[in-house]
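One chain of protein is taken out of this complex; the other chains stay put.
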Amino acid sequence: MQPGLVQLTLTVNGERRAVTAPLHHTLLEVLREELGLTGTKHGCELGECGTCTVLVDGRPVLSCLEIPAALEGREITTIEGMESAAGLHPLQQAFAELGAAQCGYCTPGFLLAGKALIDEKPAPNRAEIVEALGGNLCRCTGYLKIYEAVELAAARMRGGRVEATPEALYGGA
Amino acid sequence: MERIEGIAKLTGAERYVDDLPAEGALWGMTVRSPAPRGRIREVRFDPSVDWSRFVVVDHRDVPGANEVLLIEPDQPVLATDRVRHVHEPVVLLAHPSRDAVRQAARAVEVVVGPEEPYLDFALPPRPAQIQRGDDNVMKRIEVRKGDVEAALARAARIVEGEYRTGAQEHVYIETQGMLAWEDAGVLFIKGSLQCPYYVHKAALRALGRDADAVRIVQAPTGGGFGGKEEYPSMIGLHAALLALKAGRPVKIVYDRGEDMEATTKRHPAIVRHRTGVNADGRLIAQDIDVRMDGGAYVTLSPVVLSRGVIHAAGPYSCDNVRIVGHAVMTNSPPHGAFRGFGAPQTHFANERHMDVVAATVGMDAIEFRRRNMIGDGDSTATGQVIADGVDRAALLGRAVELSGWREKEAAHARLARSDPWIRRGMGVACFHHGAGFTGGGEVMLASRLDVAGLPDGRVEVRSANIEMGQGTLTIFTQIASARLGLDPSMVTIAEADTGRVPNSGPTVASRTAMVVGRLVEEACDELRARLGLGPDVVGDSLTQALVRWHAERPGAELVGEAKYEPPPGVRWDDESYTGDAYAAYGWAAYVAEVEVDLRTYAARVIDFVAVQDVGTVLNPTLARGQVQGGVAQGIGWALMEECRWKDGAMENAELTNYIIPTSDDLPPLRVHFEETPWPGGPLGAKGLGELPIDGPAPAVVNAIARAVGVDPREIPLTPERLMALIEDDRARHARIA
Partner (left out) sequence: MMRLPPFEYHAPASAAEAVAVKAAAAPGAMYVAGGTDLYPNMKRRHQEPEALISLHRVAELRGIEEGADGGLSIGATTSLTEVRGHPRIRASYPALAEACRLISTPILQNMGTLGGNLLLDTRCNYYDQNYDWRKSIEFCMKKDGAICWVAPSSPRCWAVQSADSVPLLVAMGAEVDLLGPGGERRVPVFALYRDDGIVYLAKQRDELLTRVHLPAPNGWRATYRKVRRRGAFDFPVLGVGAWARFSPDGIVEDARVVLGGIGSAPEVVAGAAEALIGGSLDDASIQAAAQAAWKTGRPLDNTDFTISWRKEMIRPTVARALGDLRDSR
């Protein structure tokens, strides 16, 4: 293929999307610029922050370092695809309840990385959560509320009614 | 109550500036100075590029005064004939293609005839480096209380110390960006920003426009921390100049490297203490010298220095205090607002020094602090009498207790005997942070805020204070809802658009909840008064009254207005720097537990307890988030965040080498609030945003000092610095042995 425009068929959030884009544009750029899916944010574009995380076949990857031409036939999930007809994903719900999103800019990446973790390990312990989210930088929260949200969502997805218990707040909650 | 805009942020629906659609927009790029100081000899445009395809703007295209108006008019929008720091903007380019404009920016060369830059603010400038007055000092401040020299003369002990803190980059995850366009003669500038009216004021001056011909609109902002206080005026003006020349919308979004290299950082500081203590371990004299690197232009340095100086003596009672501060002009990119605004630097020095003094006089660090803690009825360095009912010694006691200090210290001592490599230690810091603008600042701001009653019975809060993750939208909703007895769904917050909202001041200085939140209450009262209703009319009755009012007056506006009035009895004298520097202070005691590996010299914070009293906590979830986030930034600043400079330019402008804490680098951040309501604030609240970044660095470094028995004086306390300290210590012991 020569440099220039390519026609691709990408499967994004369960939908097959035909797209014409410059070959050398990354998945991040194509999602945002050609497909209008601006929920995927960018923080460094060099693989150093995790902000642009999306899922490919259920695994978190950095969209700033993926070439769409290599992703035909694979399932791409962005933040826009996390909600279902039934409503918010339990992790989105837990983020809302526990205040795990502050400025919100790193949040899509954390949600997708967190979802992939819970899908793989339904009962992740704290160390596993810390490691799984090690590739996503947040500057607002100090990460604690994000861990608690993953734990709460995972507990709910395992079944049963679980209430949020922010462990790190003494009184006043 | 959950975050108002939470769902939009959790579903990808929130549109930040780079997400905003802009029909027919061009992309803007900035060509910058390669040199820290010199005359611009030439700007070379590569002749192989067809420049007619680009919009090109330089200083000659600035229609008004070529100034980014803030405190002083010294900073140009675009350099004219000289540059004063690396990455200073010189030329702007715009083009429909994001790829093409980036390529083109590399085809423009700014040729600078170099002059000798002044880059190390620790040294006095040489004559060839003088660029302002006769010493490059841009602001000097002096605070005097009692007679320091006389007190030092009678002190049982005098303890001196010098402490240094480095620049810190904000690393808001959303880089800076602005979109500008003109519509029917009105220029719109929309983007990631904290202070719409700062951009507005700067735009009127530089673009020579009338107030109603410019509208500034805040887009959802992906973190600010002070970094989007002043620099957005620069980017906004750049986008506007390109848009006006192009006759089309122009968007500028910085990439991470450009953002780190060109925008502001926390001021580097050197603080010297000379402290007199009497035989009972009481402070009788604090002689403090504060020197800050302001960078190449004045920007906010005088007020950063002011806040740093006023907090420099810490939350202690001392009858004789002298604090002299200097902000110095250098040829670094201008240093600017960063959460804490000068106070983290002086609190680091003071709280590290308190441990040094306590150790020198042979007192326990906690007891020494307790004995000197300011009590109600005592006065601060500026002579402000504190009387807010907060039991500050109790905060310290609570932090010590929650941290398990005594038991842990015993365990640490056992560990030191049994493990050859691992050392642990506890450290504490006590500190305070004034909420709102300093001194007469709030009076000068004269903030105004409206609460409108809408025809459908809802109320709309109209303020210029913005949401950047800290919770403004939620807090204002809570305050209005509580004041009017309305369900939160009946309260909306207007977009921060200078065309629609009055100037309630900037979103800075821990002032939004406390100062502006109080205006929300007052405007709610005023709205009710305009309906002719008493304060007992709330909820549905109020809603019905609103609907009725509008039904009787179709098309009319019903607005309750509030204007800032200082709390009664507050007095400040800017000449003598005496009086009530802040209407209210938040108070805190933080305890860190660290672990040091003597093989790698790496220090890790393994537990952290943050106890504070900021009046009534309006929203525990948001408040906890503010504290945890501030502590995380403080730990980063203490241990790893370091701007490396080379010839006046930041050398490590990437997230691989300017490193901030990852999920694996932070301890549990345990947060506790004591709540002593403050009657001047909405529902009894004080400001909170900045307080949490003042304490972590000294608490962590004090803990490291206790863990390994060295005396660090500078942050970030990287493994290299700690290695040098430990090796010096070993060498000293070897000599003694």
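So that you can tell them apart, the chains are marked A and B in the order they are listed, and the count of residues begins at 1 in each.
Everything below uses one rule, namely that a contact is a pair of C-beta atoms (placed from the backbone, for glycine too) under 8 Å apart; a residue touches a chain by one contact, two chains touch by 3 or more.
Quick caveat: nothing in here was measured; it's all calculated off a predicted structure.
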Task = Would you list the chains present here that the left-out chain is in contact with?
result = A, B
Request  = From the listed residues A:12, A:61 or A:140, report the one that touches the chain absent from this view.
outcome  = A:61
Query = Looking at B:89, B:117 or B:661, which residue reaches the missing chain?
reply = B:661
Ask   = Hey, which of A:26, A:78 or A:107 is the one touching the hidden chain?
value = A:26
Remark   = Contact with the hidden chain, among A:37, A:98, A:113 or A:146, goes to A:113
Query = Given the full complex, what residues of subunit A touch the hidden partner chain?
reply = 1-4, 6, 22-26, 28-29, 42, 45-48, 50, 53, 59-62, 64-67, 69-70, 113, 130-132, 134-136
Inquiry  = List every residue of subunit B that touches the chain not included in the displayed model.
reply    = 34, 98-99, 102, 106, 255, 257, 261, 599-602, 640, 646, 649, 651-657, 659, 661-665, 718-720, 723
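Note that only the chains that are shown with their structure count from here on.
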Distance from subunit B to subunit A - Cα centre to Cα centre, in angstrom = 29
Key: subunit A to subunit B touching residues, read off their complex   = 22, 32, 37-46, 48-49, 51, 78-80, 82-83, 88, 92, 95-99, 101-108, 111, 129-131, 133-134, 136-147, 166-173
Task = Mind listing the subunit B positions that touch subunit A in their complex?
result = 2-3, 5-16, 18-19, 99, 170-175, 220-225, 255-256, 402, 468-471, 617, 620-622, 624-625, 628-629, 631-633, 654-656, 660, 662-664, 666, 668-673, 675
